[in-house]
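This part shows chain A:
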Amino acid sequence: MTHPSDTGPAPVLALKDISKSFGAVRALRNVSLELFPGEVHALAGENGAGKSTLIKTLAGVHRPDAGQVLLDGEPVVFHGPKDARDAGIAVIYQEPTLFPDLSIAENIFMGRRPRRALGRIDHRATREATAGLMRRLGVDLDPDRPARGLSIADQQIVEIAKALSFDARVLIMDEPTAALTGSEVARLFGVVRTLRDQGAAVLFISHRLEEIFEICRRVTTLRDGAWIASELLDGMTEDDLVRRMVGRDLDELYPKQDVTPGEVALRVRRLTREGVFTDVSFEVRRGEIVGLAGLVGAGRTEVARAVFGIDRWDAGEVEVDGRKLTNGAPSTAMAAGLALVPEDRRAQGLVMDMSIERNIGLTGLRTTVKAGLMNRGAERSRSLDWAVKLQVKYARIADAVSTLSGGNQQKVVLAKWLATGPKVLIVDEPTRGIDVGTKAEVHRLLSHLAADGVAVLMISSDLPEVLGMADRVLVMHEGRLTAEIPRSDATEETVMAAATGRAA
Partner candidate 1 sequence: GTTKKDVQNEGGAAATAGKADPNAATKKGLTVGFLPKQVNNPYFTTADNGGKKALQELGETYKEVGPSSATDTSGQVSYVNTLTQQQADAMAVSAQDPGALCTALKQAMKNGIKVVTYDSDTKPDCRNAFVSQASAEDLGRTEVQLLAQQIGYKGEIAILSAAQTATNQNTWIGYMKEELKDPKYKDIKLVKIAYGNDDAQTSFQQTQGLLQQYPNLKGIISPTTVGIKAAAQYLSGSKYKGKVKLTGLGTPNDMRKYVKNGTVEAFELWDPAKLGELAARTAVALASGQITGKEGETFKAGAMGSYTIGKDGVINLGKPTVFDAKNIDRFTF
Partner candidate 2 sequence: MPESLTRAVRWDTVVGALLIVVLLFSFGFVDGFGNALNLSFLIGNTLPIALIALPMTLLVVSGEIDLSVASTAGLSGAVMGALWNQGMAIETIIPLCLVLGAVCGLVNGLLVTRLGLPSLAVTIGTLAAYRGIAQIVLGSDAVTDFPSQYLDFAAGRVGDSFLPQAFLPFLVLLVLAVVALHATPFGRSLFAIGAGEEAARFAGIRVKRNKLILFTATGFMSALTGVFWALHYASARYDNATGLELSVVASVLLGGIDFDGGKGTLGGAIAGVFLLGTLQNVMSLLNVSAQSQIVVTGVLLVVSVLGPRAARQIAVARAGRRAAAARTPTATP
């Protein structure tokens, strides 16, 4: 393999001609990569390109089928994550790997906690070190609080704190920002820059290209498990990068079609769930895409959950197409034409051990029925139809969704809900972890849906996405709706002002 080599310092960690297959799926093919101290290196590629697999190979989770891992120029074999960690490699995995029953402090220092005499754990020191890390990241999380019940964003913060606590020579981050909003990302980048300046090598993955350009110096691109290029970002444009990843030019990113909103499809009136959100009222019309913005923890997800019937509300009412919904009954919400694409795809969106076909089929149990029995043919064609429509990348439709890459899993969740032909579609972070190409497709899809008369409520922490897609932006702050901003007035400044409670 040939690729550009710098004349600077020697790489701390390098991969040479690595290949890795899962059964028939060849996730990596002769991939090489070099990480240099004092440099942030980006890894780019579509969903399923093999980024996470590459990282797991570096971290000792997967053993490569062929090729070498070189540490300081010497070939090494990592027999497990511990070996990699002992070699000074810290990893933030794509999916949070926390222990829900243990405290945040314990989560961070598991396996290498400050000790007292006789090898006993120093609880106090652990707690203080955790508090210090939280200060560095500028968040206020109680070190003694159990990890159970943390929002996805907070989980991600804990993961970051854990990786920082290693003081590692190599820091690897697989989509650490997917769940974070602007200010948290800024703070994370501040910390990463400090580490970089102290001489650490950082490998960074993100589907938000602007982040890559902001913090990285060099980028390696993968496509279908194959190495495409390793080059300096200087002088590249986003389009260049996208072309490397996708292999072709991309369409417009936020293809919002203009539609005239129809009658009200979703009406939420004075909805309150005690201690979570208060007095939330809004409407979404047919053909309209309404964005719901807010800081992490503002309660957007909670509103969506309550509207769909996952949680009960304490007061208020919800109407879909003029039909009042029963409190706490997702099945009646579905029957009324409501669909919810949840934010946590692994726990809420998918049954991980089930096949792609059956996962998509799960929302169609009422429709793919003949004489009370499952109509398997109908189920399969419905699933195939949507899997193809959303260009899910899979080997066989009967494979478990757990074998798909993160982005493809997200597509399956979308497929599952679009297949119900909803009147009102609530999407919670629909493009989290989705590559640019697919993201554009998702946006086009949402836009088409709206054009076809579906009312769309889009919750997203990706502000450009909200601004690009929404006809109207609702903003939440600490459990209350604080602003409703029409498309024409919506800018980063107005939305952020409302989200932080600065607007009157």
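Here is how the candidates were picked: all candidates are chains of the complex that A comes from, given by their letters.
Heads up, the rule we're going with is that contacts are C-beta pairs under 8 Å (C-beta built on N, C-alpha and C of every residue); 3 or more make two chains touch, one makes a residue touch a chain; residues count from 1.
Bear in mind that the values here come from a model prediction, so they are computed numbers and not experimental data.
Trainee: Identify which of the numbered candidates 1 or 2 touches chain A in this complex.
Mentor: 2
Trainee: Candidate 2 touches which residues of chain A in the complex?
Mentor: Contacts found on chain A: 21-26, 65, 224-225, 310, 330-331, 333-334, 340, 342, 347-355, 358, 361-363, 365-366, 369, 372-374, 384, 387-388, 392-400, 403, 416.
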